[in-house]
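Removed from the display is one protein chain of the complex; every other protein chain stays in position.
Chain lettering (A, B and C) follows the sequence in which the chains are written, and residue indices restart at 1 in each chain.
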Amino acid sequence: MNGGMDELYREVILDHHRRPRGQQPLPGPADARAEGKNPSCGDELLLELACAGEAITAAHVACHGCAIATASGSILAELVPGRTPEQARALAEAFREAMHSPDGALPDSLDPGDLEVLTGVRKFPARVKCALLPWITLLSALEARDGKAAGLPATTEA
Amino acid sequence: MNGGMDELYREVILDHHRRPRGQQPLPGPADARAEGKNPSCGDELLLELACAGEAITAAHVACHGCAIATASGSILAELVPGRTPEQARALAEAFREAMHSPDGALPDSLDPGDLEVLTGVRKFPARVKCALLPWITLLSALEARDGKAAGLPATTEA
Amino acid sequence: MKRAKSLAAPAGVKPCDGQAGDCTHCGPVFGERFPLLERTVNGRRLVYLDSAATTQKPGAVIAAEARYYRLHNANVHRGMHTLGVEATDLYEGCRARVGRFLGLPAEQVVVTRGATSALNLVAGGLAPTLKPGDEILITEMEHHANLVPWLELARREGLVVRHIPVTDGGELELARLPELLNGRTRVVALTHVSNVLGTINPVAEIAALARRRGALVVVDAAQSVGHLPLAFDDLDCDFLVFSAHKTYGPMGLGFLAGRAEALERLHPVETGGEMIETVTMESATWAAIPQRFEAGTPNVAAAAAFPAALDTIDEATIERLRQHEISLTAYALERLQAKGGLTIYGPRDAARRGGLVAFHDPMVHPHDMAQLLDSLGVAVRAGHHCAQPLHRRLGVVATSRASFGMYNAHDDIDALIDGIGYARSVFGA
Partner (left out) sequence: MKRAKSLAAPAGVKPCDGQAGDCTHCGPVFGERFPLLERTVNGRRLVYLDSAATTQKPGAVIAAEARYYRLHNANVHRGMHTLGVEATDLYEGCRARVGRFLGLPAEQVVVTRGATSALNLVAGGLAPTLKPGDEILITEMEHHANLVPWLELARREGLVVRHIPVTDGGELELARLPELLNGRTRVVALTHVSNVLGTINPVAEIAALARRRGALVVVDAAQSVGHLPLAFDDLDCDFLVFSAHKTYGPMGLGFLAGRAEALERLHPVETGGEMIETVTMESATWAAIPQRFEAGTPNVAAAAAFPAALDTIDEATIERLRQHEISLTAYALERLQAKGGLTIYGPRDAARRGGLVAFHDPMVHPHDMAQLLDSLGVAVRAGHHCAQPLHRRLGVVATSRASFGMYNAHDDIDALIDGIGYARSVFGA
């Protein structure tokens, strides 16, 4: 592919887009929940989390968006279960930071998995929002759960 | 004078500006009256007319404006007495037209006097309003007298 | 396919180098006059198919703006010095030129920042003339610019906003008009050409009905001025708005044209210098129309440049430009259709559409489509195109849109079609 498309549409990303994880509804009621949207292009995302004890046990992601947003949501669904809310938040924040930094590195200590690949999107400024949408929504779901916010829809423009 | 100033500030105009006619108040109450203003530069003018029988007998002009507006008011005060309202209106309209035409000619039949000289101002588009102010105000005074208008202040922008 | 036959082309105009066999109407392509089109994108020739968002500018427009700054720059109206007089002449000359282009006296042309500002001026300016329960009738295919200002006005003044729905064929459901247009309708606001469906609405017909009902008619001509033959009087409307930047002109400039009596009904929305008559510390009175609606220093540079855009249009002739856009649109519809598997929006007949086509590929999200096309140098727009309610009606959150200008040729559409094939291949479709 030319024009840097091979960097944007890496095989890993295309795979997540083709078979997104986290599609299946949660078994029970959600313990945390948020909607996210990208007002400038209309992308929408619903995120629901199930928690048990200290950890997030499952994530359900319903994404109406492009391949990048869908793949990012799928990676989230893959990475978040098993982490504590604190760890999930740290990962989301590290990712947001990486997407706005020149080298885009994510610390290995956070065990970033396929998210590492997604940082390549930062070279396409117009798509950064797409990649961030699920993670911004995650932050807002966690905040709502902590009772810090009124559960307003998250937006990538804020 | 250079830059066309000799055309704008003709001796006749400077003379009218130095000793404007129509300064003295009317002997009795005015038969027609209007205020005029040039909103973009703040020039203001009060015009009062006395009439007897068919004719205008006297004009009082109080002008707060530049040399061109003052001279134009003075020429008005000189030319209008002795004319019927219809003749005065015709002169004002001919002048307005001349100021927006390339050759700026006023028909001799209207007996335009020093107004002929004032048509030179048309070459200075920013000053056309100044020259017209007294004459627009005259039209509005005559209209008010005919009961056609509510006597609103005249403006050179309309 | 063979090369396009071109009409006799004025100097500096190259014939359409498209590949379509049916290009007899096509006429010349004015690409050479648009310097930006010489650039490459991702190592490829730029194929600019986003003119509905903003058109490219002829070199003459760019030069006119620079010339203004190099020779005549000054504030307008208030100055007596030579630069001020020259700047005022250029500014008022633009107003008069737009008036001539639309068939209106200069005094009925208000200079604004763009179509959006002009629509806000009308909606906000009518506020004092409306009372709770009054109705505004719009359409389901409006750009947010001709929708949100009316929703805001309705919220503030207690009005009811109704809308003419869109049929499955992408046209206004005019059968609903008798019921929607009633004695309480005060304003009918609608777009001339939809920026998504391409639909050309029967504005004059709707306007006649509306005006018979005593409603004011506001036409959003952002997608039609400069693209199809249009005279203010023929539309039978009260207000018409458009943006210079979608009409081969500079940014930061737009116009509100109106009937004199209609303009007189508008209360000024922006206030400040230049639009007043007398100001005290207690109150202000307004200047005459159109100055009343032009508070503050206007964009003189853009106004000085815009006539060069209208000259370019007039030289090409709007009839020929229209034929050219019809020809491009027909070709695009045909080739997109032939591609298979794409949803194409709006009327099937190119002669009933403006020069744009929105489509949706279920295999490739519009953002990905736009991104992959861009990698080949093809610029299309993806998203809701500031028409969220219409997209909801269409059942998608986003579409891809290719839109045309006088500089496009048939081979630009070939590049689009090839690019769609490439995008599909990336997604394994």
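Heads up, the rule we're going with is that contacts are C-beta pairs under 8 Å (C-beta built on N, C-alpha and C of every residue); 3 or more make two chains touch, one makes a residue touch a chain.
If you're wondering where the values come from, they're calculated on a predicted model, not measured in any experiment.
Here the chain not displayed is in touch, across the complete complex, with A, B, C.
Screening C:Glu140, C:Asp238 or C:Glu325 against the full complex identifies C:Glu140 as the residue touching the chain left out. Here one chain is not drawn; of C:Arg33, C:Lys57 or C:His360, the residue touching it is C:Lys57. Contact with the chain not shown here comes from a single listed residue; of C:Gly114, C:Gly170 or C:Gly198, that residue is C:Gly114.
Those residues of subunit A that touch the chain absent from the view are 37, 39-41, 124-127, 153, 155, 157-158.
What subunit B contributes to its contact with the hidden chain is residues 1-5, 8-9, 14, 17-18, 40-44, 64-68, 70, 124, 126-127, 130. Looking at subunit C, the residues touching the absent chain are 35-36, 39, 41-42, 46, 48, 50, 53-54, 56-57, 61-63, 65-66, 69-75, 78-84, 113-117, 119-120, 140, 143-145, 147-149, 151-152, 155, 161, 163, 243, 245, 250-253, 269-276, 278-284, 295-302, 367, 370-371, 373-374, 378-383, 385-386, 388-389, 392.
As a working rule, only the chains that are shown with their structure count from here on.
Of all chains, B has its CA centroid at the greatest distance from the CA centroid of subunit C. Centre-to-centre, using mean CA coordinates, subunit A is 37 Å away from subunit C. The distance from the centre of subunit A to the centre of subunit B, with each centre set as the mean of the Cα atoms, comes to 76 Å.
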